[in-house]
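Here's the structure we're looking at; comments come further down.
Omission of a single protein chain aside, the complex is shown with its protein chains in their original locations.
Just so it is clear, A and B label the chains in written order, and each chain counts residues from 1 on its own.
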Amino acid sequence: MPTNSTFYGADWNPEQWPEPVWAQDLALMREARVTAATVGVFSWSRLEPSPGAYDFGWLDRVLDGLHAHGIGAVLATPTASPPPWFTRAHPDALATRRDGVRLVHGSRDTYCVNAPAYRAASLRIATALAVRYARHPALRLWHVHNEYGTWCFCDHCARAFRTWLRERHGAVDALNDAWTADFWSQRHGDWSEILPPRATQYLGNPAHELDYRRFLSDSMLAAYTEQRDAIKAVAPAAQVTTNFVLGGWVPVDHASWSREVDLVAIDHYPSTLDGVPAQSAFAADAARGWSAAAGHGGRWLLMEHAPGHVTEQGVQRRKPPGMLARTALAHVARGSAGAMYFQWRASRGGAEQWHTALVAHPGPATRLFAEAVALGNRLAATEGRAPSDRSADRKVPFPTGEPAGAATACGEVAVWFDETCGWAVGASHLPAPVDYQGIVEDWHRALWRLGYQVDVVPPSAALDGYRVLVVPAAYLLTDESARRLERYVREGGHLVVTYLSGIVDEHLRVRLGGYPGALRELLGVHVEEFDPLPTGTAVTLDNGDRATAWTEHLTAPGAAVQVSYPDGRPAITRREHGTGTAHYVSCGLAETATAHLLDGVCAAAGAAPVLPGLPDGVEAVRATDGVWLFNHTGESHDIAGHALQPGAAMELPAFSSLFTEIAATRSR
Amino acid sequence: MPTNSTFYGADWNPEQWPEPVWAQDLALMREARVTAATVGVFSWSRLEPSPGAYDFGWLDRVLDGLHAHGIGAVLATPTASPPPWFTRAHPDALATRRDGVRLVHGSRDTYCVNAPAYRAASLRIATALAVRYARHPALRLWHVHNEYGTWCFCDHCARAFRTWLRERHGAVDALNDAWTADFWSQRHGDWSEILPPRATQYLGNPAHELDYRRFLSDSMLAAYTEQRDAIKAVAPAAQVTTNFVLGGWVPVDHASWSREVDLVAIDHYPSTLDGVPAQSAFAADAARGWSAAAGHGGRWLLMEHAPGHVTEQGVQRRKPPGMLARTALAHVARGSAGAMYFQWRASRGGAEQWHTALVAHPGPATRLFAEAVALGNRLAATEGRAPSDRSADRKVPFPTGEPAGAATACGEVAVWFDETCGWAVGASHLPAPVDYQGIVEDWHRALWRLGYQVDVVPPSAALDGYRVLVVPAAYLLTDESARRLERYVREGGHLVVTYLSGIVDEHLRVRLGGYPGALRELLGVHVEEFDPLPTGTAVTLDNGDRATAWTEHLTAPGAAVQVSYPDGRPAITRREHGTGTAHYVSCGLAETATAHLLDGVCAAAGAAPVLPGLPDGVEAVRATDGVWLFNHTGESHDIAGHALQPGAAMELPAFSSLFTEIAATRSR
Partner (left out) sequence: MPTNSTFYGADWNPEQWPEPVWAQDLALMREARVTAATVGVFSWSRLEPSPGAYDFGWLDRVLDGLHAHGIGAVLATPTASPPPWFTRAHPDALATRRDGVRLVHGSRDTYCVNAPAYRAASLRIATALAVRYARHPALRLWHVHNEYGTWCFCDHCARAFRTWLRERHGAVDALNDAWTADFWSQRHGDWSEILPPRATQYLGNPAHELDYRRFLSDSMLAAYTEQRDAIKAVAPAAQVTTNFVLGGWVPVDHASWSREVDLVAIDHYPSTLDGVPAQSAFAADAARGWSAAAGHGGRWLLMEHAPGHVTEQGVQRRKPPGMLARTALAHVARGSAGAMYFQWRASRGGAEQWHTALVAHPGPATRLFAEAVALGNRLAATEGRAPSDRSADRKVPFPTGEPAGAATACGEVAVWFDETCGWAVGASHLPAPVDYQGIVEDWHRALWRLGYQVDVVPPSAALDGYRVLVVPAAYLLTDESARRLERYVREGGHLVVTYLSGIVDEHLRVRLGGYPGALRELLGVHVEEFDPLPTGTAVTLDNGDRATAWTEHLTAPGAAVQVSYPDGRPAITRREHGTGTAHYVSCGLAETATAHLLDGVCAAAGAAPVLPGLPDGVEAVRATDGVWLFNHTGESHDIAGHALQPGAAMELPAFSSLFTEIAATRSR
């Protein structure tokens, strides 16, 4: 099957089951029209039961079985969970916490990515897998490791950190300056004095913490590329990736990693049931943004999500009927090459026995499996059909799973999202608690709810072509990024910058002379003081909107005041640069206030929603040759009346999704 | 004094006081008609001030003093708190936390039960005590150790755990299968690879955790039996026990331990003041159940409780006047051989100087001590009287402290309570937080409030004879237990099973094919999906009752639907098996809903409250020859009108308790 055809399937762990179950699984996969199964993710202790002794027989049978059933294999290297024998043989290679506690095996991810023994064993097993399977006909994609993201503070890391710092900073005194080491007598005389940010007495040095996180990202990237290169040495044409796990705790810079994979792949586990549509849109837009900026054309893959539940504050909220397909297609609409789940068959035991699966403990005779079959049929129905095929029917339930034929259109509006800026915020002791990604998601969600097609872009993205660019809380902003934002405005772009942007340089040193240092001139404002608000309090602005969480005391020497605080001071300003504009929002805004502001800016910038006037809870995503529609509500809606063709009826049933070729008006 | 006479007294720690105070204490004990004092519990550093050098002189005088005053001694071995010298000499014998931190002395319970040096020292001091005191005339009961329950994760434990696993599982691959070790690459190649469940990176393996808890229970049991056997080697007729401490954190399987003691003894510390009556009923019913199932005839002893307070969220709530006797007798009514307190005289210093005591810091001229004297008189008044003596007065305040004469009657209703099932729940990563014991207590409390006599039974209990058996959240259910429940129904019993029962086998492996696997056929239901509810939400069932916490999606192929969810799906079902019935409750129920359901089931099963129609807050407990009555309210109640003899007045004053021979109607 072609590499670029739709991925539909799940993690499959046949090693947890007797072989008769494998045959049932393959038959069920066929029934569900599964196209890909991820295997081997946690199989190290089966593949190499003792050091250097391999047992590939069972995996041979697994891959052969997949091939025989026309299912592609996403083959993982198992290095995310070394076997018990490994950790017994190399106790120094276990992960060590900040407080020096060495974590033992008994879960997963019990390794130090900088431990030589771990790296050697990982490379060995990855190479052995490549040699054996690189040319297996079932093989479709290599899945190196699983969810890189393990922190460690051991002596191996200390040594590697010093080397990394030496390369980054050159001289110890350069590092001292970068880290403002004169504060609290932290000036180093020699590289040997530097440790990981282990448990210390009181507040740590933010620059130290940030550099350590960058170092961990680079350490794990080196571990990844080492395996990737070993695979490609065996099979140069191999497609290789690793599945990104999202979350503020993850020390991985996904934007830069995206350049090292052949297909950007993310695992997405939303945090609330009601939040699934908006959170899915954000994660998908971010993945597409990483892919596009890394030169992959915006194509990516949802490698894992949960079939039947969302874990919300410790409770597995059940996904209601219809949500499986709707959520899968919402990712596909935003550029995912398909929809892959964790996992195929629910485990009987182990830590995640209660994680939902496509084939649940009761077996395949379930509502959920029936939905999985329906989704498979839907995805398969038009597989391989040319886009023109779709014109036969103006209203096609799901014309294709082939994103090459229905690629997501670019947005007119972009939101700046820099994960390393979130690290900066997390490492710093700010005047108030700040949730960087939460703020970015707030701005994205406001645009999403207004119906705009939004791109979420990393700092490396091309900015031309966006009518509006929103930069929320970009606390750390490099000189280069600041210059790019300035160019964007001078070339006619419309920029919205919020509080806490442009504050520090890449070493977390405050840009002096008035906030927001790097953007002061561009925005025409001068912030003198921050004035964060206690939780639960708000300030009513002169336009009636409510400010929360953060306010500032500023003057606007070069900008027009759009909205003011109660005492008349500027709250939101606007500066014109030729045809471009630069807005500054000095306060946190309640959701309606954010929408209010954005709607005005977008309208003035000539940006339009995909389909204006859609009912609440109905989402439209523009593809190059049509529009996806998602009804997240429990009521049926007549869409035609809203923005499609006058007079034509188009019913969108409750909780449904469809693709239509009727292109929405695009304003540029 | 006879071993089977009432125990009334407290922990007495004369070593904390100068000897003149001892004489006062003995006189006060006599005044309060104390029959037993627990001594030596934390006296190791006094008894063996340096290794191998004993000082028994003071304890000789203590026991002689007790004997001279006609008070029995409950003599403890002091092994729950090794002296400072021990932990200095054997640092390897200290308890080690999951994260590897070795805990030092300075509190109590600072030892590893698997450390050879600890076991040897414990055996030595226990033997020395036995040799010296086994034949002392004051000696009434041996109290080995105190509140076994210490966790440890050290290397001694690791070694012992491997031996225990080898005996339990036989082969490494059997263990791998039992633990579903293929999940997350946890397959072991050799016993040496297995560690205690120490701090690891992420979620642990539930089967690993559960086996470790079983191992700790067995380790401590071995430590106990070692001491017990040493005592019995010296004095074969010695009565030996240890005091059970209750709580979800305790790694002790009290049901199986009950077979190894001569008298089941519990320490009971309720968690809320208002909850004392219901919590006391539950703890007492559970202790009686352990005793009965272990062949001790339902007799047990309340070894410790707090005289004057209940610690509720960190605040010592004062027990109001009258509560001392009422609570003591509520335990006695349920089979306790008496009422023992911690402690006799409040300590001047140390960690528990603010724990209440019978003789408080102000001395004996207190309200509380006066109540203690009154209770002693009440317990002593009829000591030794034959049951028939009581007929002289139809209304006897407290005719006897002799449980042999007033044994608690068996209940018609039983609640299944398996502490190891609670461990299973605690070790597992369930779809929602589940408090196993909390659920069991909810069902018990509903029955208790309805006025039924309830037995709380471990899985080893005989089930015949119960009209109704309630099995709440029996997540882990062995094949044998499932067979016993089936036999119970087929023989005419009425079974109520709740959600999350019969789900996993003894290794925490899900029983496949539809929940509740082990009971699916018996109940005639097939559960396809769990649908736990977020905290604070509820669903109204079609009978108007409210479901909380948990719901399910099920069909009832073999059962009649009694109550449905709002969408018509079955919520509560009933299957008939001959004259027996098996009910399934697929959701959490609010307290009134639980009562509503149980009242119907019990009525249909022919079970009746002890005294129907009692006012709220008035409790009746049936003894073989009468009824205990407890008025937990601040108002006086006329009981006669309710269920005793028509026309006869029987006043039950506020906060009072009494025993009457007027037997309540018993329906079987």
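One rule holds for everything that comes next: a residue touches a chain if its C-beta (ideal position, glycine included) is under 8 Å from a C-beta of that chain, and two chains touch if they have at least 3 such contacts.
In this text, all values refer to a predicted model and were calculated from it rather than measured experimentally.
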Option from A:89, A:195 or A:234 whose C-beta touches the chain left out: A:195
From A:262, A:531 or A:599, residue that would touch the chain that is not displayed: A:531
Candidate in contact with the missing chain, chosen from B:16, B:127, B:192 or B:624: B:16
Touch with the omitted chain, as defined above, among B:72, B:277 or B:308: B:308
Contact residue for the chain not shown (choose from B:84, B:137 or B:653): B:84
Absent-chain interface as seen on chain A, which is shown: 99-100, 179-190, 192-195, 197-208, 428-433, 504, 507-510, 512-515, 526-535, 553
On chain B, residues whose C-beta touches the chain left out of the figure: 13, 15-16, 42-46, 49-50, 78, 81-85, 88, 95, 97, 101-110, 150, 308-309, 312-318, 346-354, 360-363, 366-368
